[in-house]
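Below: the structure, in structure tokens.
A single protein chain has been omitted; all remaining protein chains appear in their positions.
Now for subunit A:
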Amino acid sequence: MNAGTAIPAVIEPTDGLGPWRRYICRVCGLIYDEAEGDVDSGIAPGTRFDDIPDDWECPICNVTKADFDPLVPRAAVSAPQAATPVSRTSGVVIVGAGTAGWGAAEAIRALDPATPITVVTACSGDVYYKPELSVALTRGATPSSLRRETGAQAAARLGVRLMKETVAVGLSPASGTLRTTRGTVRFSDLVLAQGARSAAPACLPAHLCWRVNDLAAWSGLHAALSCGPQRVAIVGAGMVGCELAEDLAGAGHDVTLIGIEELPLLAMLPRPAAERLAAGFSKIGVRFLGGRAVGKVERIDERLRLTLASGETVEADQIVAATGLATEPRLARSGGLAFDRGIVVDPKTMRTSAEHVYALGDCVTIGGAPCRFVEPIRGQAEAIANAILKRDHSGYAHRAPVIRLKTRSTPVVIEGAPSTAGEWRVLQDDADALVMEQWAGGARVARLAA
């Protein structure tokens, strides 16, 4: 609202009602500034909004005074900055900035300093070591001590463009485009490193139960536990559930671990090992409730109540859902990629069913099964980097990673590939150690030490 030819002198309010205020039209966003008035409509500079006649109209969109709100400036939102100027050449685009995403960026950069790389991630892109999350509370870690590097620092170090807090929503392999919530990105090669999400059932709703699958979620739980010892119920006695149970107990919390099997980790461990684990838990004060399914969770005042299928109830201040992970199929399916509990990849090249689209880490299935461990990621990233840069490379060779259960009360190490059909033989079982081997088809397939 400009007075046209004459530039009005700035007038100061003298009516004792405080400084001039501004009002915004809800409809078109025009701002009425009391200092300036609306000279074109005959409203003199220095006219209080309240004093404008009721039949006055917004000079842009003709709505009335009633459609104006006091202008309350919002905090400026700064768009996440790209670490390097946007490259105009389409290059490699990586979806996800966890261990797999940054691992792929590092592998490509190690081979070629020039290939443009863009990392698109829904999170902040901060770098941390994920296995640390299940032992961090006992060690007194904090979100900042777990953060090795911010996303921006990693992006600068690797010379990549980081699009943080950006969700990849759609994929068209044929046109080489990835649609995101901050615009469409073109790629010559795409690497999916989107990870997996909690597969907690509906009876463990996300607004009541923690899912500790990334640093952001861990930070939330850490903050919630910061006011002193609490009662924590962990649902799911797989690897993550068992590790978190010990970690929480070690940090002084009162822990109840609830599992569907009668012993912890029985789906993976032979009975003598699971018994040893259960005994270890009991020694450090973790209450294990085996053979229980969860019925529902409800908030009652400040507490949470878990009702088990058996009718028993467990009261807790915090509940953690550790019931396994699943790959989100939406993005892969939007691009027509083969999907079978994870993104199906060629076990040697890590290429998906589409040309120029690769995947690694928690989001893939190799030979019909996901393999959600950190160890294979480095080899997968190297194979992808070599394939993208068309270098001679023997490719990725998948083998079962060594599994180390980070439970200090009963550390468990499994080498090889335990199968559900094999027969476990005890080599040693005394106060010092339990050593077992699994045999299947006349061959030793796995070895366990606890």
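Just so it is clear, a residue touches a chain if its C-beta (ideal position, glycine included) is under 8 Å from a C-beta of that chain, and two chains touch if they have at least 3 such contacts; residues count from 1.
Just so we're on the same page, contacts and distances are computed from a predicted model.
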>> Can you match the unshown chain of the complex to its UniProt protein name from these: "Acyl-CoA dehydrogenase", "PotD/PotF family extracellular solute-binding protein", "Sarcosine oxidase subunit alpha" or "Autoinducer 2 import system permease protein LsrC"?
In response: "Acyl-CoA dehydrogenase"
> Thinking of the whole complex, not just what is shown, which of A:Ile11, A:Val135, A:Ala152 or A:Val167 touches the missing chain?
Replying inline: A:Val167
> For the chain left off this view, which of A:Thr138, A:Ser188, A:Ser219 or A:Thr307 is in contact with it?
Replying inline: A:Ser219
> Of the listed residues A:Ala206, A:Ala309 or A:Ala338, which contacts the missing chain in the full complex?
Replying inline: A:Ala206
> Of the listed residues A:Ala105, A:Ala122, A:Ala322 or A:Ile384, which contacts the missing chain in the full complex?
Replying inline: A:Ala122
> List the subunit A residues touching the unshown chain?
Replying inline: 26-28, 60-64, 66-67, 69, 122, 165, 167, 169-170, 172, 174-175, 177, 179, 181-182, 184, 197-198, 205-211, 216-217, 219-221, 223-224, 318, 329-330, 334
